[in-house]
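Just below is one structure, and these are the notes that go with it.
For this depiction, one protein chain was excluded, whereas all remaining protein chains were kept in their positions.
A and B label the chains in the order they appear, each numbered from 1.
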Amino acid sequence: MSPSIVLLLIVALAVLAFQVGKARAIAVVGGHREVRNLHSLPGHYGLLTAMWCAIPALFVFVAWVAFQDNVLTRLVTAQLAEGQQPIPAAQMSLMLNDLRNVVAGSLPASSVTEPVRLAAAEFVRLKRIAGFSLAGVALGAGILALLWVRARIRPDLRARNEYERLVEWALFACSAVAVLTTVGIVLSIVFEAGRFFSIVPFTEFFFGTNWSPQMAIRADQIGSSGAFGAVPLFVGTLLISLVAMVVAVPLGLFSAIYLAEYAAPKLRRVVKPLLEVLAGVPTVVYGFFAVTTIGPMLRTIGESMGLTVAGESALAAGLVMGIMIIPFVSSLADDMITAVPQSLRDGAYALGATRSETIRQVVLRAALPGIVGGILLAVSRAIGETMIVVMAAGLAANMTFNPLEAVTTVTVQIVTLLVGDQEFDSPKTLAAFALGLMLFLVTLLLNVIALYVVRKYREQYE
Amino acid sequence: MSDKAVPPVREGIRTIGQVTVPEPVFACRDVNVHYGDKHAIKDVNIDIGRAEVLAMIGPSGCGKSTFLRCLNRMNDTIESARVTGLIALDGQDIHDKRRDVVQLRARVGMVFQKPNPFPKSIYENVAYGPRIHGLAADRGELDEIVNVSLRRAGLWEEVKDRLNNPGTSLSGGQQQRLCIARAIAVNPDVILMDEPCSALDPIATARIEDLIDELRESYAICIVTHSMQQAARVSQRTAYFHLGDLIEVGETKKIFTNPQAKLTEDYITGRFG
Partner (left out) sequence: MNSTSNGVPRTAAETQVRVRAGLARRYRAERRFRAYGLAAVALGISFVVFLFGTVLSQGLSVLRQGYVQLDIIYDPEVIDPAGTRLPDDLAVADYQALVRAALRERFPDVEGRPALRELYGLVSSAASVELQKRVTADPGLIGQRQRVTLLADDTVDMLLKGKVSRSAPEDERRLSDAQVAWVDALRADGALQLRFNRAFFTNGDSRDPEQAGVRGAVVGSFLTLLITLLLSFPIGVGAAVYLEEFAPRNRITDIIEVNINNLAAVPSIVFGLLGLAMFISFFGMPRSAPLVGGLVLTLLTLPTVIIASRAALKAVPPSIREAALGMGASRWQTVVHHVLPLAMPGVLTGAIIGMARALGESAPLLMIGMVAFIVEVPAGALDPSTVLPVQVFLWSDLPERGFVERTSGAIIVLLLFLIVMNATAVVLRNKFEKRW
């Protein structure tokens, strides 16, 4: 029985529970004519019953589905190992991989070894049993809860209040998801990064200048493992982000100024959304644009000036990333500029300042904290941007500040290390999490500062 | 400067009282202002004399602030505003194509309803005008201008030890005097004041009023106010506006003791306002 069918059954049960609760409420007061003797509307009794019925059933369902595969795998591997000499961890994970593929149907059963085939058959059998028992347990829990509420229904049961309290808790749970996400991010990344730092020392990661993780294939090869000095990645990330900001900040700022202070409202209405189109274009499109158009173009220009530009130069990636960030900077700057009160502009105009003098010396000056906050947010965006650099930047960890050469970035390395088959205990895989932790912390820091600065700025003029 | 003769006030205007003065700084003839479809100022004719304080009074929305903003073309900054008629500064139309708005505003300073010091230091606030207009050749001259302006605005003693503090750190009354100092730092002929005391407490208001009285010797001052007592205290001439019309102009004493127009009398006696 597939999980989606069980889910449908639970929904059906909840609908049934609604009817049961409603009917019961009407019955306890003695018919439709007497419903005004109930504390709440009959529908509230139905809703209360339905919610109490659905909550335990859904809880069982989610927990079961989340852990089912793990438990089954554990059971099957226990059988696999039975009667044989202990299987080395590496071989075990290979066998498990095969097992999963056979079960998923992406690998024909004939192509794997006998024990794996048996285990796969066992897995499928267990899964079928699990499906039925899930239906049994989840629906059973729901029915029990239904009966319990039904027994409680009396004319003086404050069904509406109880139901609304449940709703409020459900809403609270919704907003807790956001916090749980952060907790999940921190836990998963910190845990894996911790395992990485137990293999590779801090000092090598933060101060080493040699990055070649590809050599480390298995945990037992640490002696000959690759190097994990992340400094070149940090340098590369900074270089590309710097190029991007050099493009995005002046262009974004000047377009915001022009649109906010000079452009006629008609022009503004047309141009602003047009510029914002740039923000809506998916980043893969920018990546493709960088690879097929900007990269070769820069190369040709470089050649004509006698410069060698690498095919995957930091300049091309940074340039395109900058274009992507222009609308981000300009719409933030626009917000900040329009937040400057008109009275300050009037003050400058009344002294005989020209428009540009007013903008440069008064408006921008006043909006500076907000604009700096916006730029910090843009920097955090540039650092965390992935697809453009994965497609347009290099893989080799060059330590250079020359934008014409190829560099690699933190995000590129995370993707490279994690795409494809991976094992969770090799330092190569874990290194991606260490990089992810760095990325998370740095962007978090930038965001916290930026959001704080921007909020303070907004409060000032509210 | 080619002195073009300002035409005399045409016959049949509705304004009661003496609208012209000898050798005026400003001469306004048939000024109209539209905000989009709204006719905010209707055929206003008035002169503003040298070394006098002209008070403009009237109920809210009567157009007195709008008229004030015409005098240094601050209405240019409002998209929908359209100003017609002649406004002559020293006999020259301020809307003349050869006339420059930057130059005009250097001659006609303005102080606003709410103190609006720039988010800069006290010193930089006063130095801003001289800086943009290039009035000081070096730091010493700039210091001198700042010093003189702050003294004339009666603020020097209070701020001389903290010229580098932000202008926004001052109290409301001090901020407004800072704005006055900022305006007189560029040696204007005229200072426009748009309800300069409406955001201030009585003590700060009294100081500003004293200051206006002192400044009258050197500048023509045009002040919009909601307070009739203030108008009576600081001004020599008073103009009463009502729904975009200039109803009556005359010596302040006369307006307050013996108004000619019914509307003026109703306003002054507090029948509406």
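One rule holds in what follows: contacts are C-beta pairs under 8 Å (C-beta built on N, C-alpha and C of every residue); 3 or more make two chains touch, one makes a residue touch a chain.
Note that this is a predicted model, so its numbers are computed, not measured.
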Using the touch definition from the top, which of A:T49, A:S241, A:S313 or A:S380 touches the missing chain?
A:S380
Could you tell me which of A:F61, A:Y349, A:F433 or A:Y457 touches the chain that is not displayed?
A:F433
Absent-chain contact - pick from A:S175, A:T203 or A:S304:
A:S175
Where chain B meets the chain that is not shown, the residues are 100, 102-103, 106-107, 132-137, 141, 144-145, 186-189
Absent chain, residues of chain A that touch it
66-67, 69-70, 73, 100, 104, 106, 160, 164, 167-168, 170-179, 181-182, 184-185, 188-189, 191-192, 250-255, 257-259, 261-263, 271, 274-275, 277-278, 280-285, 287-289, 291-293, 323, 326-327, 330, 352, 354-357, 359-360, 377, 380-381, 383-387, 390-391, 411, 414-415, 418-419, 424, 432-433, 436, 439-440, 443-444, 447-448, 450-451
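To be clear about the criterion, only the chains that are shown with their structure count from here on.
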Within the complex, which stretch of chain B touches chain A?
72, 74, 77, 79, 101-106, 109-110, 112, 114, 116-120, 128-129, 132-133, 179, 182-183, 186, 192
State the interface residues of chain A toward chain B in the complex, per the touch definition above.
265, 341-354, 357, 361-362, 365-366
